[in-house]
Every structure is written in C-alpha cells, then in structure tokens.
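One structure, pasted below without further comment.
Shown here: the complex without one of its protein chains, the others still in place.
Up next, chain A:
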Amino acid sequence: MKKSTMLVGLAASAALALSACSGNATGSSQASAGPGGPAADGGTVQVLANAAFSHLDPARGFDGGVNNFYRLIYRTLTTQGAAPGAEGTKIVPDLATTTGTPSDGGKTWTFTLKDKLFFETGAPITSADVKWGVSRAWDPELGIGSPYAKQIIAAPASYQGPYKSGDLSTIETPDAKTIVFHLKKPYADFGSVVAQNTFVPVPKGQGAGNSLDSKPIASGPYKISEYKPGATLKLVRNDKWDKSSDAVRAAKPDGFQWTFGLDPATIDERMIAGQGTDADAIAGTVQAATVARIQTPQLKQRTMSGLGGCTTYMGLNTTKKPLNDLKVRQAIEYAVNKQTVRDAVGGSTLADIATSIQPPTVAGRVDYDLYPSTDHKGDLDKARALLTEAGYQGGFTLTLDSRTQPKMQAMAVAIQQALEPLKITVKINPIDTSTYYEVIGTPSQQKDMAITGWCPDWPSGATFLPPLFDGRNITAKGNSNLSQLNDKGVNAKIDEIANLTDVTAANKAYGELDKQIMALAPVVPLLYEKVLMLVGSNIAGAYLHDGFSGGIDLVSVGLADAGK
C-alpha cells in the first residue's frame, strides 16, 4: 500500500495477552476491566486524532488509517478478518458469499452477493453497483487510491472510468447477484484484491467528482451524520445495515465521534488524564516522551502495543555514484547503527530493529540478517574493509532526503552519525512533509538516499516486494522503487512467483526473494515500528489489527459500560 505515514501508529498483535475468540475479543488475562474485555451495545466511541482522513471516497483514500475507518461505513466483496494476529489478516467473505470462484485457469473470477444487502438510502446493493464502484478506479481524477483493480483487471487501454467512458465490458453482471471479473492474466490471490477499497459498491450513476468525499453513501453499519473536514466527523448507526448479512463487524457502539487536528502532546495528556468522555476515547501511538509516564500499573492496563506491520527503510539510489557499487552499499548496510535509529523514534517500546525487507506480519517472511553486527550497532570494521576493496577508503559525500519533521530529522541525524567514522559525509536535505513523497518519487529529483516506509496492502509479499523492487516499474513520477534497482535476476523471480497458483507457495517464495534482494543491498531495512496506544478506561473489545497498520480494529471496538 502506500507509504506508511509514520506519524500515525502502525502495527499489530498487541493483544498477545488476549485469548480472543473470533468476532469480539473476549476475556483478556487482566480481568474484565482491560481494553480487551467484551464490549456492550450502545454508546459513542471517541477518537482523538492529529491528522484528518485523506479522503472519504473509497476510490481515493489509501492508507492504514482510512482503510480501517472505511470498514465502518463501507463493505467490500471480501474483507480481512476481525481478530488479533493472523486471523485478522485472513481474507473472509463480506458482501460476497465466498472469497471467489476462479475459472479459466484463474483468469476469470466470479462472486455472488449475499441477500439483504442495502445502502443507507434503503436501495438494495446489486452487482451493478459493485461494478460501478470498481470501474471508478479507472477515472484519472478518482482512481488515486488502491492501484490493484487497474493493474489486475483487464480493461481497454483508453478506459477512463464510468463517468467519461461508460460501461466497462470486462466486468460482467449477468444478474443482480452475480459479478464476473476478467483479468489481464491469472491471479491466484484475487480474493484478497477484492477486499481493497476500490471494490466498495457505489449506487450506479452516482459518486461523480468530489461528491463522495463530502457525502459518502454508506453500505456498512454506520453512516456519516456530520462532517467538518479537518475538525470533526460523527458516525451514527446505518439502520439499513442488516447484522445477519455481516459476520465480520461486531459494530457494538451506536456511534463514533472523531476530533481531528489535536496536538499529539495534547492527545497524550488527555489520554493519561482520561477525564469525562476521554474515558470512551481511543487515539494513535503515544509520543516517545510519554513512554516513561505510562509505566504505572493503572496506565499499563490501558496500554496496547504491537507491530505496525510496516517496514521503515532507507533507500540507496543505485543509479548514483558511488552507490552504484554493490560493495559501497553493503558497507553502508554494515555501518548503520540501528540502535541509535531506533532510539531516535522512541526506543524499544516504539520500534523493533529490522533486518529483512518484509515485516514479521507478512505471511511467508523469513527472519534472517545478511549484515549482522553486535546488538545491531553496526560493524565498522567490515564496512571499512568493503569500502577499501571498492576503493573508497578516503570517504565521499552523500545526500539524504529527509522530512522537516522532528522524528524524521532525528533518524537522519542518527544515520549521519553512523556513517561519519567511515569518512562518509551525509548531507541532510530537508524536504517539506507535504511534498516529500512527490520529490523522492521523481527519479530526476531524488538524491542519494531517502528514509521512508512501506506497508503491505494485504499481508503478502505480492504487495511488498514487486512494487519496491521490480525494475520495470520505475516511472518518471510517483516511483516507489526508490533504489531504482533493475536487476534481471530479481525481475525474473518476480515473474516466476506471479505465475504460481498456490498462494502459500508464492508467499514462501517471496520470503526467499527478500533474501535475494538484500544480497544486492538496495535498501537498508531500519525498523519495524510499533504502535503503543493508551485507550480510555471504558474502552472494550479493542485489539490491534495486523491488517490496518496495527490500528485498533474499529469494527470490533466498543464501550465496557455504554450507560456511563
């Protein structure tokens, strides 16, 4: 998916202590009072947030935060499970009765819709509405979110969405309950693709332009009652949603209330105090400075932590001298002191040290370290030896693109310090946060190195390694292959795995490909950032969901006592 925003929390299976049964997590080890206890029906869950949602239009929004939120108001053909750990990343049917039936060797996929599905308007959800929603992804103005529909489903090259080009012939709707997708080539994991936001149904003929960004048409358990962009968002129950048609969403509370634009330090103070409606509140990951303050038993009980499911890495631009030399890149792999990088983002409670490209939440991932050093503090002797071999013992200068944001600056300075003993001078190039991805995604503007993150769109190597390392995907704008690695062996392996029909075998092969890529040292995996959240004392049914950058699964969370 997307680059991780890194401001917001990421990650996952906090609730290690929770012995959850599917649906609502129940019975945590810490009596019923903890955030994992059973949620009651009713009440309003408060959400305190710093950044507002990027888009409410499902064809446009695409990051861990909105994906989680979309499940409250939208439904897709399939979706991720609602449970901690691996259960949460398993694809389960949602609008469809199954996770899809392939035919024609995996090139054609058929889904049948369930009964009793309605929009908030009361109109039934038909296969034509699903098709209308999907075909919006081809609209050049709307289709800026999940790219998978466009990449995988066959379509005429000139197709520009239903508003401009009309009907898309490669998606068939033989009757109101059946939808058939024709793909460009066989795709074994298409059942996961239809869980993407672009597969949200939109009533046929509606949703042009910005209309869905201000007034979404809900198909899920909640609808929007009030929305002030950048300030507040209020959800109330969508009474047309039929619980019997939905095995995933517990949807216990009567509503949700978001407050945006709060200072992160203010959020932490409010969560620690937990006064008034803040007892019913959830928020993102705490600040590093707050970690030491939430060590009391009372606050610890309200704390949840787990992996964010993303990898923070530093891309080494292989087209620039001297980074085009494999030995130089390997020397940097050895030299980076990942301990100091981790301390820069808040220490061991806020991040784990990364050694492989894929984070532990990805299926088939192998744990290995090609460039080991004591306590991950960097092996300067090995690095020096490699630089001498490459003829760069005298040092050189590199430019590191960084965001003008304290955490990113701190990481950049840590890298600068780590490379200094090798006589590598790192110049930090601060770029405004709003234009950062645009700059580093434009090969003509990007410099030698850049720190960024990547989260899988669903926890499989297919959404991690090919977008970042397929040399044929290097584009003049919006490029995600930061290292600009174009290696024949890697490209061939990517094609080979894409042709596998068995998803488990493919995931395993991606684990091996991860190693193969790291041998070429195009990126330095730095951290798997964690989420560390403080929730209100009245919050129940909460667990961190592996599939949503480790955010609290919104469709399962609720209040312990709805009457409070």
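In this text, contacts are C-beta pairs under 8 Å (C-beta built on N, C-alpha and C of every residue); 3 or more make two chains touch, one makes a residue touch a chain; residues count from 1.
Going forward, contacts and distances are computed from a predicted model.
One chain of the assembly is not displayed; among "Peptide/nickel transport system permease protein", "HmuY protein", "Ferritin-like domain-containing protein" or "Acyl carrier protein", its UniProt protein name is "Peptide/nickel transport system permease protein". Considering A:265, A:366, A:505 or A:519, the position touching the chain not shown turns out to be A:265 (whole complex). Among A:98, A:225 or A:404, only A:404 touches the chain left out of the display.
Contact with the chain that does not appear here is found for just one residue of A:51, A:128, A:208 or A:428, A:428. Contact with the omitted chain, checked across A:108, A:340 or A:507, is made by A:340. Seen from chain A, the chain kept out of the figure touches residues 265, 287-293, 295, 337, 339-340, 342-344, 346-350, 377, 404, 406, 409-410, 412-414, 416-417, 420, 428-430.
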